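Sharing a structure, written as structure tokens. Questions coming.
Only a single protein chain was left out; the remaining protein chains are all shown in position.
Now for chain A:
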Amino acid sequence: MSFLEYAPAPESRSVVDIAPSYGLFIDGAFVPASSSGGVFKTVNPASEEVLAEVASAGAEDVDLAVAAARRAFGPWSALPGAERAKYLFRIARIIQERSRELAVLESLDNGKPIRESRDVDVPLVAAHFFYYAGWADKLKYAGFGPDPRPLGVAAQVIPWNFPLLMLAWKVAPALAAGNTVVLKPAETTPLSALFFADICQQAELPPGVVNIITGAGETGRALVEHPGVDKVAFTGSTEVGRQIARSVAGTRKRLTLELGGKAANIVFDDAPIDQAVEGIVNGIFFNQGHVCCAGSRLLVQESAYDEVLTALKRRMATLRVGDPLDKNTDVGAINSAAQLARIRELSEVGATEGAERWSPPCELPAQGFWFAPTIFTGVTQAHRIAREEIFGPVLSVLTFRTPDEAIEKANNTPYGLSAGIWSDKGSLILAMADKLRAGVVWANTFNKFDPTSPFGGYKESGYGREGGRHGLEAYLA
């Protein structure tokens, strides 16, 4: 056994009890889908084992959920802010108390390593509810006028990459501001949202304030196009974001979108290389690269190229890919067969377009959906792997000589969600940060999140901010 080999250290599954089937959470109760709906299965992407059968909401179910949220809106928005706050604090506490259960559940349904669901996702979920709980009775101090009002019923559609965290980003500010919500989790990761419904029951949240309807794209479309909703919040692909923006045109629905990205992670030759390499790895291999703000384009200053690439490859060779529930796993399973197919397709395109592909020696499990950490060197700006969001553990490496060239290349994308800068020179970092057209700029760090810190994109990465004081604006009039 070399020093890099570890005995298996799996987290116990016994903390989580997954029911064989789940209904929709409407008006405070779990109900089966109507005849307009159906059922679908959610699988563990690391084993392809079916975890549960879940109801698929049809048009009638969407109607019921929106009606329940509408009925709940009056009393909920009329509650004193301090009382709404206490419900949210209570939810935050229950999340903390059930944090290991939620972390294991999230890793089972999503495929992300337990180290991340346990140390990043779930703690941030609790922190978001704590943060926005405190706003509920302080809205008039938030800077959106002396008497800010909630919007009404919020339709929220979230992706599969951070299922519970994206729920928290959407639900916490909406409820704090006095709105009620109908939320649809992603088709491949419905379970943590359904467990959140249980938490709402445990917290004795009034029925209808939070409604969770599961289903695929059609359910989401029915929800965002429902005439009874006042607000649409979506996180997901830019293509679906465009469709939603079209569908709300001509209505009075308010819209916020958090969409794709193709972030540049820019490494200057004066950067602390070891730290930069950690940041590069965290930037693209965190959560299997299923991160909209992933640092998927590495821009290395030519003079540091050899040193950075050598160190990066050495570091990548130590990444452990495998069982998400193993506490030593760095890179878990790809979330679905469809996503794996997309990553494979774009990677093949990268190779045929002339970029050089490299992965460390890496044994992948026989069952489940897996993709080895991969880098492409010799990538040009015209390559599809430098332009399109891959949403997987695939890094495209480009080079630059001057700061101006780095800015030019970094901004040469329709996206504008995030960017990274690595340098020891403060004035260079600040000047670069000014010129990058991106909503979040990480300097000498990457992929850091906090409930107090606004997050969201420029250009085709969407509009509106989530997190911080700014995140309240999306839910207030």
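Quick note on the criterion: contacts are C-beta pairs under 8 Å (C-beta built on N, C-alpha and C of every residue); 3 or more make two chains touch, one makes a residue touch a chain; residues count from 1.
Here is the rule we use: contacts and distances are computed from a predicted model.
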Looking at UniProt, which of "Metal ABC transporter permease", "Na(+)/H(+) antiporter subunit B", "AzlD domain-containing protein" or "Aldehyde dehydrogenase domain-containing protein" names the chain we cannot see?
"Aldehyde dehydrogenase domain-containing protein"
Touch assignment to the omitted chain, from A:L79, A:A311, A:L428 or A:V441, lands on A:V441
Sort through A:A245, A:I273, A:A311 or A:A372 and give me the one touching the missing partner chain.
A:A245
Given A:L257, A:V291, A:L346 or A:I375, the correct residue touching the omitted chain is A:L257
Provide the residue numbers of chain A that touch the chain removed from this figure.
127, 143, 145, 238, 241-243, 245-246, 249-250, 252, 257, 259, 414, 429, 433, 438-445, 448, 450, 452-456, 458-460, 462-463, 465, 468-470, 473
